[in-house]
Structure formats: structure tokens, C-alpha cells
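Mind looking over this structure? Questions follow.
As you look at this complex, bear in mind that one protein chain is not there, while each of the others sits in place.
Chain nomenclature is as follows: A and B, assigned in order of appearance, with residue numbering initiated at 1 for each chain independently.
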Amino acid sequence: MSLLSMQNITKSFGGLYANKDVHLTVGKGEIHALLGENGAGKTTLMNILYGIYQADSGSIDINGVAVRIRSPKEAITHKIGMVHQHFMLVSTLTVSQNITLGLREKGYPFTDRKLVDRKIARLCDEYGLKVRPSDVIAAISVGARQRVEIIKLLYHEAELLILDEPTAVLTPHEIDSLFNVLRRLRKNGHAVIIITHRIAEVMSIADRVTVLRDGQNVASLDIEETSSSHLSELMIGRRLETLTRPVTASGPGSETPVRLSAKGISLYGETKKILDNISLDIGRGEILGLAGVDGNGQKELAETLIGIRKSDDGQIILDGKDISHLGVKKRKGLGVAYVPDDRHHDGLILDMDVVSNLMLSTYDQSPFSRKKLLNTKVCREHATKKTLEYRVKSSSVKAQVRCLSGGNQQRLILARELHGYPKLIVACQPTRGLDIGAEAFVHKILLQQKARGVSILLISADLDQIMALSDHIAVIFEGRITGVLKNDGKLELSQIGLKMAGLTGAAA
Amino acid sequence: MSTPLTLAGIGETFSEKSGILNIGLEGIMLSGAFFSFITAYYTQNITLGVAGGCLGGIFISLIHGYLSIRMGIDQTISGLALNFLSLGLTSFFFLMAFGKTTELPECPVVEALPIPLLKDIPIIGSALFSQDPFVYGMLIVVIGSYVVLHKTEWGVNIHAIGEHPKAAGAAGIDVNRTRYITALLNGLFGGLAGSYLTLALLGFFMENITSGKGYIALVVVILGRRHPVGVFLAAILVGAAEALQFRLQTMGTGIPSQVFNMFPYVITVLVLFVSIGKNRTPAALGEPYRQG
Partner (left out) sequence: MRLVREVISFAAILAVTSLAAAVLVIAVGSDITKALNSFFAGIFGSFYSLTEVLVRATPLILAGLGVAVAFQARFFNIGAEGQLYMGAVAATWIGLYLPHLPIILHLTLAMACGFLLGGLWALIPGFLKGQFQISEVINTIMFNYIAINLVGILVRTVMTNPESPLPMSARLPDDLHLPLMAEPTRLHGGLAIALGCSVLVYFFLYKTTWGFEIRSVGVNPRACSCAGISVKKNIVVSSLVSGGLAGLAGSSEILGIHQRLMEGISPEFGYVAIIVALLGKNHPLGVVLAGLGIAALQMGANTMQRRTGVPASISLIIMGLLVVLILGRRYFINPSPNAAA
């Protein structure tokens, strides 16, 4: 009898399925990997297990008994614990205080700290974890904080531990330590579910793996039955017939002049490099697709190219000019356009109207303003013209952008960014959350710009899109470019998939 | 002067540590002063007066709590609005009850309560142990608050809520309920501070009797780094500056009292300036908490 059995789990948000008839079975003393890309439904499934969401239909059995988990508190009573990607730790309190947060230990309200600390020390010994109870969270490393989170679960007597992308924030050394801890947990009969997109780690630590794709099960396998390339195919597998690449202009040959050259870009984060010595070249009229699972440094790279962030190392050269030290405005003036992935926070001012949002980059240029005075008539006319041209559907140009649909909001951003004939477009997840029609429109626009000679960096987690539009495909993993491939129609998905999962070899 | 500042400051400390900034402290103190006066005047009973003051303070602080916690209204603005409201209500009802008199109606005043034996200790005896009950109460509050905030699980919870409410919520702590409790304490101690003004210090009430002491209490909270003992010491500092100013004035130096009045404010600005980077403000101060 397995420890956990989730059957027919279905959950939708606003008409879109996050999980559809998903099964998951995990036994005691098992390390189970939940593998899939962004949006595959892994986190949703675990959130349902942990009581953060309730499934629309389906059942959860623990030790053979059907249970309803309506809140994290209930999950904890069922001996389920979860370590989220963003740690739930209070940085100004100590390790010990965080572990007992919300509990009523002996001596409440005057918690017997010594007793608690002894208990923590015992757990540390048992599982090979090393933390000092009196340390303040703010002063310890990220790896140590993760250990605290795990001890917290064990202190709450969790038998099933869920870890959400646990290795995302760890150095390779810390990952080794973590895996040792997981092996100890397994030995002691705990079950561990790891949510991940990193195939190498799945192969090295998991006993079983369940692959999800587009909210549905693809496979549940023992590790012995599979391999890296097999997993990457399962994880990414597309119906090959949907991959048609409209050839509008011949792809650039090696003689195409390079427009954007990024050399040795590095960005240092709290514990490790967010961007690690990235070098990219994009030619005129070339679309370079940047593939990779979200969270591997794409957004930071985009922001560095635009000027929102300054890299710690490296150079950015646009048409021969070094723009590394220029601010956002100057770079925009030189022809850099940005379509951000977070429309609502980075791209638009939702509570302002269409006219204002269209002006955001150009308000201080003529003819929109002269000598600091806005020409509201020109601004309004421009807005009317652009909303027609880009078919932005809104009640009027004075309407608040908040009221527009996602697709129309994206059209607005494109209208704004493409005004003034940019030379480089950095498009970050440009079709995320859009319907088919809006997505097709975005593709059309990008190809139009390509035909005009614009260089485009297309950052996307959607391989269909990357395959359909890119001339070359670069893959980013953990802040490094793991490979650049020419998209000559003979490319195999598995090649890309492996690189996305961090494996650079052709076969594994 | 340090007594009401300490009391109000500690109440505000509880509130801010749990993430609620209450600029309406002035309104709380004023309300406490008024209701303590009215109750003491009509019942001629000081204990009831104190109770009335506490309730008056709680009245205002719970409104602020509701606006901030349930409705998520910007805490700065609601605090200011409550100051106006409190000033208006207390002035209104005072005028209504007593009319425009030149002679201010008086209420019974608390007497000094010397502790037997201890008061006879030379030098410090009269200074420390012949105070009125408010001062003793204030000292108890300081010690008690220190214990609660820094030695109990309740304090840990409050701290967690102000720093990372999501983590606290995930650990099962009822964030909003705890915030209401700290709001209650804020009103209780603030009201007590106001009661001190009428029932111990002055013996009467008049419009806007607090005239800015609530804002000085906010200063004391910052100077004291939101630590009960720190708040106490900061309040003593401010009180000492005031005493110094009185002394200098009676000595007849030409230094205007305003120079000393300015001290707490200038020091606060400097403290804020110096704490660039070393931010010890509760991370979630001023932000409403949304569950889920």
C-alpha cells in the first residue's frame, strides 16, 4: 500500500485546465520526482496536496484512507510538509524560533528553548543536517536556510515531504549535501516528492519519476526504466506536425553583419551567479530564440540588455557602439525595444489610459512634446492611429488599460515599442497568457520586423514558438548558455530539451 | 512627562512590531484624556476614570485597526483622519458638557503613593518610590512588555507577523487576529497615557490637551528602536530635555525653550538618516495583509 495516492485530479482556473485527470502514487521510503516544464501543472498538483487549492474533482488517499485537505494546517496533520520555492522564514528570528513558529511547545508561552534546541540537535544528527539553532536566519546561507525549512517539516513530524525546485538556489556543493539528506530521509522511511525541471538531478537522486505535460500525465516510471533523453522527450514532446516554419526571408548567412553583441555578461546574485559569462551575437534581420525553463536567468539577461540592470562584468555592443553603461532611456533612443514578460508590472501602467501608456517611451520627444510641453492633441491622434494599426480593441483611447484584455494589452505594448523603427527587440515570453489569435498576431509582427532588418532576441519557454520563429536557438540553463544551434529544419527537439535540462551531451 | 510618552510609546511599539503604523496615536491619547476626565468628573472615582481613559483609547485604536486590517486603507491617512476625528469629538463633547467656561472644571487627581519602607531609602527613596501609581504602572508595563515581546512565544509571533506575515500565516498564526490584539494594546496604553495627563498631571481637561504629545511618542518609538526598554529610555531623554529647558528658563538664560523642544525631532531625523541600510523597521510595516 502506498503512502500517497492521488487519482483523477482535475483543477482549472478560469476555464483553463492546470491539472486534468492527473495521477500520482508515492510509496514510503521513495524519492519521487515530479518532472515537467513551466505550466505543466506540477506546482498546482502539489498545492492541491498541501491544501492551498482544492481540486475540482479527484481523490487523495493517504495510507489507503481517503482524505480531504482543505488547508496547509490540515495537510500538516496528515504529516505532509512542503518547502516552497520562496522560503517561509522570518529573517530576523533565529533558526530555533522559526522551527517552532506557530507551535505551542512545552512551557508555552515561555517556550523551553533548551528543550527545543535539544530536539533540533537530535533531528540534525538523525538526518545529517547541520544547523545551529541560535543562528539568526538573516545571517545564514541559502543552503542553510533550506536545511532549516526541512528540519521544520521533520519537527512537525512530516512523513511526506514536498520540495519545490529545491536545487534552484543551491550551489553544486550544496546540492550534493541536500541529496545526502534526501537519501537519509529515504532510509528512515520518509517519502519525498521533488518538483523539478532538471533531468540530471532526477536521474541522480530519484527512484521514480512522474512526467507532466500541459496539465496531464505523460508517464510514471522507475528510474531504471528510463534515461535522460527519454525523459526530455517525454517532458517536451510535441506533435511534430505542428511545427511549420514560415520561411519569409532567407535566413542570414555567416556574412550577415552582427548587430548586437553581448560579451561575457555576468551578474552576481546573493549566493551564486545569476548570469555566468554569457556571450551572444544577433545579426541584422535575425531572430535568436533563447530557450530555457523559466527562472534560469532569462529575465535578468533581458533586463541587463535593456539597461534596467547593470551587469557586473561584460560588454554590450549595439551596431558597433558600446551601450553597456547607458541607461534605459538612452538605449531606447538608440533603438532598443523591450516587450517584458510581466505586462502588468513592467510593461504597462494599468491605472492609466491608452494614450499615456503609448507615450511612456516617447513623451519627451517631438512631436509628442516640445520643450517639456505635452502636445496632447498629437498624443491622442497617435494613440488613435496606433490602436487602429495594431487593432487594439478598447472602448476609447481614454480607457484605462486595466480594462483591456491580455491580447490587446500586448498589442499596445508592441505598438509602443515598435514605434520609431527599433533596431533590436528583446521579447520576453511575448505570448504568455494570450489566446491563439493574439499569439498569431505577435508572431506576424515579429516576422514583419525581421523582414525589416530588426534583430530580435526571442526569450520563450514555449518551444513551439522558438522552433517556428528562430533562425538560431540558444539555450540558457542556470545562467549559462549551454549551446547555440542553427535552426535549419533538421533540428531535433531532444537536442534542445537536453540543453534546457542542463545536459550538453547529444546522448545521455 | 516621560510616563505618558513611555506608555503611549509602548502601545505603539506593539502595533508597529506587528506591522501596523498608527499615526493616530495623538488621537488615541486625546481620547483617553477626555474619557478619563469625563468619567472621573461624573463618578468622582479615579479608578473608574482610568478605566474610562483606557476604553477611550481603545475606541480610537480599534477603528484604526478595522480600517487598516479589514479594509486595507492606507494607514498613514487613516491615522491622520482619526486624529482629526478624535480632536473634533473630544472638543465637541467637552464643549457640550461644560459650555465655554473660563474656569476649567476639575476632576479628582491621583495622589502620590509612597511605598512604605522603600521610600525612606536616602536620596533615591523619594525620587523612585514616592511616585503616583501611574508611574509604578508604567514601570510594570515596561517590564511586562519587554518580557512579552522578547521572552515569550507571543512576542515571537508578533515579530513574525510584522516581518513576514506570509510565513507567519503559513505557520498557522492568525495574522489579523493578532493585529487586532496589538491594536487593542495600542489603545489601552495610549488611553492610559492620556489619562495620566488629566488624572495625574493636570487635574483638568481642555481642548487639544495633548497638543502634539502623540507625535512625540512616535518619535520616542523610533529613538527607542521599537524596544520597550529603549522606548522607556528615550522617553526619559525627552523628559529630561524638557526639564532642562524649564530649569534654564527659570534661570533666566536667553535661550528660547524652542531650542530644546526641537531636540527630539532633530535627533529623530538624524536617527532615520543614520539607519540607512541598517533597516530595523519591521519589513511589513504599513502593508495590509491579504490571506491566501
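Remarks
Just so it is clear, contacts are C-beta pairs under 8 Å (C-beta built on N, C-alpha and C of every residue); 3 or more make two chains touch, one makes a residue touch a chain.
Just so it is clear, the model here is predicted, and its values are computed rather than measured.
Per the touch definition above, the residue from A:Val258, A:Leu350 or A:Leu491 contacting the chain not shown is A:Leu350. Only one of B:Met29, B:Ala51, B:Leu82 or B:Val142 touches the chain withheld from this view, namely B:Leu82.
Although one chain is not shown, part of subunit B still touches it, namely residues 21, 23, 67, 69-74, 76-78, 80-89, 91-92, 95-96, 99, 176, 207, 212, 215, 218-219, 222, 254, 256-259, 261-262, 265-266, 268-269, 272-273, 276, 281, 288-292. By the touch rule set out above, subunit A reaches the unshown chain at residues 306-308, 327-332, 338, 340, 345-352, 356, 359-361, 363-364, 369, 372-374, 376.
Going forward, only the chains that are shown with their structure count from here on.
Annotation: 47 Å between the Cα-based centres of subunit A and subunit B. Of all residues in subunit A, only 52, 72-73, 76, 87-93, 97-98, 100-105, 108-111 touch subunit B in the complex they form.
Against subunit A, the residues of subunit B that register as touching in their complex are 151-154, 156-157, 159-160, 163-164, 166-168, 170-173, 283, 292.
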